[in-house]
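Of the protein chains in this complex, all but one are displayed in their positions.
Here the chain labels run A and B in written order, and each chain numbers its own residues starting at 1.
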Amino acid sequence: MSSDRWVLRGGRVVDPSQDLDGFFDLLVEDGCVSKIEESLSAPEGCEVFDATGLVICPGLVDMHVHFREPGQEYKESIETGSRAAAAGGFTAVACMANTDPVNDKRSVTAHIVAEAERFGYARVHPIGAVSKGMAGEELAEIGEMVRAGAVAVSDDGLPVKNAELMRRALLYARHFDIPVIQHAEDLDLTGTGVMHEGEVSTRLGLPGIPGSSEDVVVARDLILTEDSGGRYHVAHLSTARSLDMVRQAKAKGMAVTCEVTPHHLLLTDETIAEMEFSSDTKMKPPLRSESDRQALLAGLVDGTIDAIASDHAPHHPDEKAVEFSCSPFGILGLETTLSLCLDRLVRSGTLTLTRLVELLSTGPARILGLEAGSLAVGRPADITVFDSERRVVIDKDHFQSKSRNTPFEGWKLQGGSVVTFVGGRKVSL
Amino acid sequence: MSWARKDLLGIAELSPEEIGLILDTAESFREVAERPIKKVPTLRGRTVINLFFEASTRTRSSFEIAEKRLSADSMNFSASSSALVKGESLIDTAMNLQAMSPDLIVIRHGFPGAPHLLARHLPAGIINAGDGAHEHPTQALLDAATIRRHKGKIEGLKVSIIGDIEHSRVVRSNIHLLTKMGAEVTVAGPYTLMPPGIEALGARVSYSLDEALDGADVVMMLRIQLERQGRMRVPSVKEYFKLFGLQAQHLARANKDVIVMHPGPMNRGVEISSEVADGPYSVILEQVENGVAVRMAVLYLLSGAQGESR
Partner (left out) sequence: MQGKFEPHSTLMSDAQMRRVIRRMAGEIVERNGGVEGLMLVGIRTRGVPLAERLAAEIERTEEVKLPLGILDITLYRDDLSTIGPQPVVKGSHLPEPVEDRTLVLCDDVLYTGRTVRAALDALLDYGRPRTVELAVLMDHGHRELPIQADVVGSVVQTAEEEVVEVAFEATDGADRVRLLRRVATDSGAES
């Protein structure tokens, strides 16, 4: 079993929180980082982890996952979801409130926290609902949920449609200094749409979801954020225009952040045609156009985008083995994100390794106010160690997740997770 | 050349040579319909299932006649009489049908990509008889056969397709086919029924009936179903007919030997006047006749690919 004292030796330490990129040894004691020096001798009774040739970084944080518990454990559970997180190199996740029942009260929040602690594969931070039952009418008991461990609020899966409710949520959340996370979608503009509206939807004859479906909600919310002085976070931002609006809001000094998903960074609506209507290419927001994708890549580089989050959305294989139009929206992400980013964003030269760690760890930790995202002395020893050279092939049959809905099956990538430490304990699956 | 595909899912993936082969083969099959005994033993012992998830009297009966004239054993399976109302998935339905060892399955479905889903899961050859607003390959082929008989060629012709472009599978298959064969295609209709980026398929876009008819060799009118698409697109049938309904006086702008086509079923007085539908330029009934020959050709060619794969 894992010990509570470790020396991680010989690895390349990349920690954007301390502007660190070099070869250091780490001493982990009592669940925290206690020393970080160029050469450390292992104290008595301390286990040594040889990290030669590996990268050591603050534990990765996926700020947007769906663990389906309570209510839909046939798709995923807190146990399997957090195993998937560990397998993908994540030490913490934030799980969305659209469970059954909805996480709109203290009891549900507390259940999620307790379950996650029982297994200990990764920290699971609940995100509470904005509205009771996610019905978009009355505010949920946000304060109660925060006391039980909620780190943000969101009705993700659905947008907060009512502008007055959004305004009040932004104001009320100020009491707890938490962000309101918006699933930005105008359901009237989405209509019966199942994919991005454009040349490809026209060719395939599938009803389209226009980019404006996201943009009009982001535009409205930014106005409300400016007036309310609240903290606003755009979940899975997917269009060039929404990104531009976030960029302008940030320039004004507003407390606005946003995340993007690996699939919106790497795939486009054309993928649906290439994969011949595979339901593993169906999610919300939909895979957008190549010009949107290029804009998102630029947003990663210029700092407009604060986090990469997977929107891990498990669905049972039977639910996905249907006509594209009938399939539920959403794909898995926890077990593919790190390899995809290392190979397609860092190896390709778009991002530095430091910037990637910022997007996958320091950035989301900062948005959610977590102690994670840093290997500074005294911080919890949540650590991810990975091999940026290792060649991997995405194989969904070996996923820890209960579900199999990924469009990345068979992708050959370079860079993969090796091991995670949570609170100083080495996680074993 | 010879036919090598297991399935006919769309026109988009076909080469001009493959399209030519189907049209030439269909030309030979037309002759069967002129004989006293309109039946050949070619597909004797082969089983074809017509799997229709949407009502379509004309396409289904056209396939059925084609199958019978080729001596295939055919069976109809329609959504209303199936387990689908009880929520059986498409794949489960298809696996059950596959257990009856059909050689070919003709599928009509309301959702794009449904035939592709079957093709991925079943060894039987799949013929797309219309999937949502995506493709309707045999309709485009029978339209091409009709055009070829009248014009002797497709290359260089000006073809205008007019109506609800957004929701039409006939338009998409026709644009693919006609542009591959060298025709110039214009699509026209109201702004509210024009899908974005249709130009990328190779068609010119117009929002005026008169402009679309200018110098046209072939005019195809599409069925308008306002009850389906809702009044957010077009306020009324009356207003649509005034903007885009084809009437005899409009045809003066077209080429003097223009032909007028319609995939059916027609709404007289909505997208086309009776005067035009029954007039000298109309080839609408010939389209139906060519439909049987084209479907015989497709069934014949695909059944050969089945034989090879076994």
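Note that contacts are C-beta pairs under 8 Å (C-beta built on N, C-alpha and C of every residue); 3 or more make two chains touch, one makes a residue touch a chain.
Worth saying up front: this structure is predicted, and the values here are computed from it rather than measured.
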The omitted chain touches B
Touch list for chain B against the chain that is not drawn
2-4, 21, 24-25, 27-29, 31-32, 35-37, 39-42, 45-46, 70, 297, 300-301, 303-305, 307-308
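The working rule: only the chains that are shown with their structure count from here on.
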Separation of mean Cα positions, chain B and chain A [Å, integer]:
45
Within their complex, chain B touches chain A through residues 12, 89-91, 109, 111-114, 116-117, 120, 131-135, 166, 169, 172, 195-198, 200-201
With touch defined as at the start, can you tell me which chain A residues reach chain B in the complex?
197-208, 276-277, 318, 321-326
